[in-house]
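All protein chains but one are shown in place.
Up next, chain A:
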Amino acid sequence: MRVQNNETIRVQSSKSRVEKHHIEDLIGRSYMSLCVLLLIVSIVSMVYFVTSRGVSTFTIDKVGFSDFFFGTTWSPEGDHPSFGALPFIAGSFITTLLAALIASPLSICAALFMTEIVPGWGKKLLQPVIELLSGIPSVVYGFVGLSVIVPFLRNVFPGQGIGVAAGALVLSVMILPTITSVAVDALSALPRNLKESSFALGATRWQTIARVIIPTTLPAIMTGVVLGMARAFGEALAVQMVIGNAPFIPTSLFESASTLTSVITLGMGNTTMGSPHNNALWSMALVLMLMTFLFVFIVRMLEKRRSI
């Protein structure tokens, strides 16, 4: 009798425990599904919105495809409007590549310093500084650029200081933390035995870094560089403040130029939705979005290569 009672109690309690567990499971799963669904819906609708707005330049306003991508005259409010976006596409690529060229060596050196050369106090000192860099709002970068970098360039180089060089310098500081942190992760994930066998063969520290560590981690470091470039390509405010925004392909590093983002931010608020000028800005936003997809694609390819 007693045993039987106990068993029935145990069965009952375990039954109720299972039910509670099931309910929690259900709540958790449905909450998560809801969030994921919301995420997918918002991403899809954003892509749809930008695309539909972006293509209306070509479908509604009848701007020629090649006029837009290869035209060099940007005069959207003129009596004979023309929408050549090549100067901005060129400006975006020039500043992004320059910023990556300036920032990559610095970031890789900083990462090597933190992981290989002085892992102790070097990391303790540099890590917070670099994390701090990524937390500074872009308007501050722009203002520092305008107050420090621009006067410096004006005094040292020909031109007015405002221009491609100033934009690239500001951007390079902004993407420094992205490249560095990815490089640090890659370098610290490197198997110890690789390094140790190199040392065992009698290689010096510099030989190990140059011949073993960098070649092995290069795909991962390149991921960081591409991520940094994606950030530089999409950055708007800081660049807009120091680059000058003249709609022309620059002939020198110290000449005023525009990027896709700077033209969009300058024009979007002042134009009415649906006007040809506004549509052309959305087309540029579409170009930006497609470029972001391309950057993500490149990062994926690099990761695939790393895993092999």
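Here, a contact is a pair of C-beta atoms (placed from the backbone, for glycine too) under 8 Å apart; a residue touches a chain by one contact, two chains touch by 3 or more; residues count from 1.
Here is the rule we go by: contacts and distances are computed from a predicted model.
Given the options "Amino acid ABC transporter membrane protein 2 (PAAT family)", "Succinate dehydrogenase/fumarate reductase iron-sulfur subunit", "Protein translocase subunit SecD" or "Phosphate-binding protein", say which is the protein name UniProt records for the missing chain.
Its UniProt record gives the name "Phosphate-binding protein".
Tell me which residue among A:T51, A:S188, A:Q207 or A:T271 touches the hidden chain in the full complex.
A:T271
Can you list, in ascending order, the chain A residues touching the missing chain?
On the side of chain A, residues 74-79, 146, 150-151, 154, 160-162, 240-241, 244-248, 255-256, 258, 265-275, 277-278 touch the unshown chain.
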